[in-house]
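Note that one protein chain is taken out, while the other chains of the complex remain in position.
Going by the order they are written in, the chains are A, B and C; count residues from 1 in each one.
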Amino acid sequence: MSTLATTHTQTNTGIYHGKLGMWVFLASEIMFFTGFFGAFIVLRNLNIEVFTASAHQLDKVVATINTAVLITSSLTMALSHLALERGNEAKFRLFLTITIICAFGFLGIKTYEYASKFSHDIYPWTNNFFATYFTMTGFHALHVIGGLIPMIWMLGKSMVKGYPQSMHHRVETLGLYWHFVDLVWIFLFPTLYLIF
Amino acid sequence: MLDWLPENVSVFGEGVDHLFSLIYYISVVIFFLVNAIYIAFIIRYRRKRKGDKAYHYHGNNLLEISWTALPFALFLFLAFYSDGIWEDIRYSEKTPNPDLVVEVMGQTYLWHFRYPGSDGIFGRRDRKFITTTNPFGVDPDDPNGRDDFTTINNMNIPVNKTVLVRLSSMDVIHSFFLPNMRVKQDAVPGQWVDVWFNSRKTGEFEIACAELCGSGHYLMRGVMTVQAQQNFDTWIDEQYSNVLASLAPPATSNE
Amino acid sequence: MEAVLHTEKHEHNEAHGHSESFIRKYIFSTDHKMIAKQFMFTAIIFLFIGGAFALFIRWQLAYPGEPIPVIGQMLPSTWVNDAGAVTAEWYTQLLTMHGSIMIFAVIIPLLVGTFGNFAIPLMIGADDMAFPFLNMVSFWLFPVAGILMMGGFFMEGGMAAAGWTAYPPLSAIASMGQTLWIVALFLIGFSSILGGVNYVTTILNMRAPGMKMFDLPMTVWAVFITAIIITIGTPVLASALAMLFMDNFLHTSFFQPENLIVPTRDMSRTAGGGQPLLWQHLFWFYSHPAVYIMILPGMGVVSDILATFSRKPLYGYKAMVFAIIAIAFLGIVVWGHHMFQSGMNPLLGTTFMVSTMVIAVPSAIKTFNWLGTMWRGQMQFTTPMLNAVAFVSMFVVGGLSGIFMASTPVDVFIHDTYFIVGHIHYVLFGGSLFAVFAGLHYWFPKMTGRMYDERIGKWHFWITFVTFNGTFFPMHILGVGGMMRRIFDPTVYDFLKPFQPMNEFITINAMILGFAQFLLVYNLVYSWFKGRKAKRNPWRANTLEWQAPSPPPHGNFDRALHVYHGPYEYSSPLTVQDYLPQTTSPEEIEEQRRHHEQRLQQKNEQDTHA
Partner (left out) sequence: MASGVSFEQIQKSYLKVFIALMVLTALTVAVTTIHFGDFMNIVVGVLIAIGKSALVIWIFMHLKFDNPRLRYFVFVPALFFVVFVFALTVLGL
């Protein structure tokens, strides 16, 4: 049908579509969080006392654990891609499973954190610090969930039908996204928990 | 088109109008120049015979540079010229010492004006005291606030005096628009913004709201009366005595 | 995320285009041409809805409080009073929805959705977008969002009524209709971002062999830069909308200071401490570039059309490209010029004034280059050309009236007056919509395989052009007179009373303008089924889409392409004809010339024999 089918395997930039598209998407994601960070800075400067007092109510220990969990998941994600690229599907599955467990762990800890806030009658409308806190971490958690879905799908496919080495580009693309989620947390962590 | 401008009565309005007309004449000249060339091309270079070839020409760098540089110079000149006026009317360090300070509070769909009374000092205010009956949030404990009086949709100012308006809003964003003074400033809740003007002429002028503030936006009309100083003083005294009269029976003023 | 993964699979499947079910072909299609048509139809439906809203607004302004003729009594009682006249509540909803629909559901989908989708793969010689599945998702989010936006009609309190700019606290304390508006805009934003990602990837990655970036036609360049603005700007709006949603729905106070006095809403939960100006910064950080999202593709389309119908190379091609890039970059750093009177620091006013003045320069460059393109051309005034010519002229008016706004002291006077309304319509209607009309007629043969009716096309153009100016030019005068924007009844103010005849004049023009658009629809629909069959390259244009069959099948091209030339080699002295398709190889040119010379010789011999 199309005589141009070759252009799919040979792209003008030499970067395959998935990766290029994901980078464009990530550039736009950076700007999405720019809005929140901008708002955070402005509102913090307006209500510095409220922000400092409220930030001290957050649980630094839990957040530090969560940071470690997410960084670990980032490592295993990178390793799982590497394993698939080398054709070692068993290892790919192992590392992907660890990544998924870490992601669920992160969400679980997040849920615990939210629950303990709610139990102390702290809600998004309590004050502007918690409004930004819940919005930013909430959107971050949504991104975690957004990454989990294709991960589980890949793992399932790998277990049922097998996941060929040639698909490693998809894992890399997903990995890019996952590292970005990690990266956002790397900034959220000091901003919300530490600098006050 | 400039004849349609509302009559200007403010001092700095003259500068604004000059700038307005300058930009207007520049635009008119550019518009007619460009369109004259355009129409000439349309007439001259329409295809008259099938098969004739056009002039194969890709462009001229010198021309590109010159028609980049010329507008650049023009717009930069306009920017600097405008900025001079802008600094004079808006930068706080260039604001002249006001002869009268009036606080203005927007509420959906009316304007509150607050005058400092005969002592010239405003009572302390805070957002947390704001209620529908106390639009400015005046601290009830501050003695300076006793003689302050407020009016609704009716502003009085003396002629040829610098008036500083201190603007805020109780609920949503309004915009304090004095067409004849060339003044427009948004009233933002939670924030006080100063804007000043100086009327050269006595008379009654309209105050409008220029920012959509709800379905009654169009009803937010006030009247500004500019009068000679002594008339203004009498007006103040009248208002002041009204306030005193209302204060006189100390029965149920405290709620 | 998942979508990205799926799409790669689709690419492989669709190389073998076997017959598809009706649903796969017309509804959930992943073919870029079908998606372009879907965008077009949906947007045109919204165009008529938004246009009808505008006519109600105009009626009220010209004849305040008088019942709407013919249909006034039939409208629901939440919209009109007993006599059948527009109510103030409905009026604010109308102006909000008119703005939102026209911007987000008409112009952006028509320029970016329709032309972007249709033209990009065809003009770069690709068989489809990089992510066809994503493309489909991007389309389907749009009608869903459009319907959601108007869903407030069924809610208590009606549709959103805080203006298309939705300044809080007004929008934060508003009813359910406003909440739906926020959600709808968020979806549209997401749809735009998906489209933007797709366009950037496609243009960077899928150009035909031999095609360098500087061989791209201006349409593709413009959409490319637009897509970049979309990916940079839209997410900021999305985050602002998320915060506004929280304020509106969960009673947080990102944009609300403490102790707002609002009788219609329980404010006890709202803590305060927010900053209303923050919204304006975030909003305009997107929405100023959005103005360029709405004009750049138009500029691209018009550049192509002007060159084609002048039979001349585009004057200063590279300068045009750099001008677009400059507009895009500067466009993102001038957002503050919407806020000179908002109470922001006057120092920022100075900063933004200078950057705003500078952004006028690339627009001037573009105008001069268009003039240069027409100079010593061989112009043919077909319908697309007429619309393109009108675009340039109207854009000049829109650009010049923009200078008034750039200058801070003048802007303070004309801000939020009808001057702004006039300006924005000169840019978005006189600019963008004329470019849309031009593009629709220009690509109609390629899209449908049939020619539109030239006579109706010209009638439509002339009526639209005349009444457009009759409608929107007087608005500048109203603005100079100080008439506030979004005002329900100008006769309340003494200083606006003298303008009432002008308001009537505008309304009469607007009515004709509105109804003239039925000509366009008639022309498109009738010609789609009954029009003359179109040839492959009816305009004798150079760009790649004209090398495909009309209409192009799934997969677009029926032969391998290789690009040898830039897109604007018209009237080249090398060639016999006055155009040179980008795919014609130097050998083919040589052969054509030899052939031509032979023919000439033969003819000469015959002449001498005779």
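By definition in this document, a contact is a pair of C-beta atoms (placed from the backbone, for glycine too) under 8 Å apart; a residue touches a chain by one contact, two chains touch by 3 or more.
Only a predicted model underlies this, so the values are computations on that prediction, with no experimental measurement involved.
Need the list of shown chains touched by the one chain that isn't shown.
For the complete complex, the undisplayed chain touches A, C.
Determine which one of C:344, C:389 or C:548 touches the chain that has been left out.
C:344
Where the complex has a chain not shown, which of C:332, C:487 or C:534 is the residue touching it?
Missing-chain contact among the listed residues: C:332.
Considering the complete complex, identify which of C:255, C:285 or C:493 is in touch with the unshown chain.
Here the residue in touch with the unshown chain is C:285.
When the complex is taken as a whole, what residues of subunit A touch the one chain not shown?
So the residues of subunit A touching the unseen chain are 13-15, 19-20, 23-24, 26-28, 30-31, 34, 37-38, 41-42, 45, 60, 64, 67-68, 71-72, 74-75, 77-79, 82, 85-86, 172, 175-176, 179-180, 182-183, 186-187, 189-191, 194-196.
Across the whole complex, list the residues on subunit C that are touched by the chain not included here.
Contacting residues on subunit C, toward the hidden partner: 232, 236, 275, 277-278, 281, 285, 332-333, 336, 344-345, 347-348, 351.
Heads up, the rule we're going with is that only the chains that are shown with their structure count from here on.
From the C-alpha centre of subunit A to that of subunit B, how far is it in Å?
One centre to the other, that is 48 Å.
Starting from the mean Cα coordinates of subunit A and subunit C, work out the distance between those two points in Å.
The separation of the two C-alpha centroids amounts to 34 Å.
List, in ascending order, every residue of subunit C touching at least 2 other chains.
Answer for subunit C, listing residues that touch two or more other chains: 274-275.
Indicate the residues of subunit B shared as contacts by at least two other chains.
Not one residue of subunit B touches more than one other chain, so the list is empty.
Could you pull out which subunit C residues touch subunit A in their complex?
Going through subunit C, the ones touching subunit A are 1-2, 4-5, 7-8, 11-12, 15-17, 125-127, 130-131, 134, 193, 196-198, 200-201, 204-209, 231-240, 242-243, 246, 250-254, 269-271, 273-275, 278, 281-282, 285, 553-561.
Once bound in the complex, which stretches of subunit A touch subunit C?
For this pair, the touching residues of subunit A are 1-5, 7-8, 11-13, 15, 17-18, 20-22, 24-25, 27-36, 38-39, 42-43, 46-47, 50, 124-128, 131-132, 135, 139, 146-147, 149-150, 153, 169-170, 173-174, 177.
Residue numbers of subunit B touching subunit C in their complex, please.
These residues of subunit B touch subunit C: 1-2, 4-6, 15-16, 19-20, 23-24, 26-27, 30-31, 34-35, 37-38, 41-42, 45-47, 51-60, 63-64, 67-68, 71-72, 75-76, 78-79, 82-83, 85-87, 89-92, 107, 127-128, 130-132, 137, 167, 170-173, 175, 177, 179-180, 182-186, 188-191, 193, 206, 208-219, 221.
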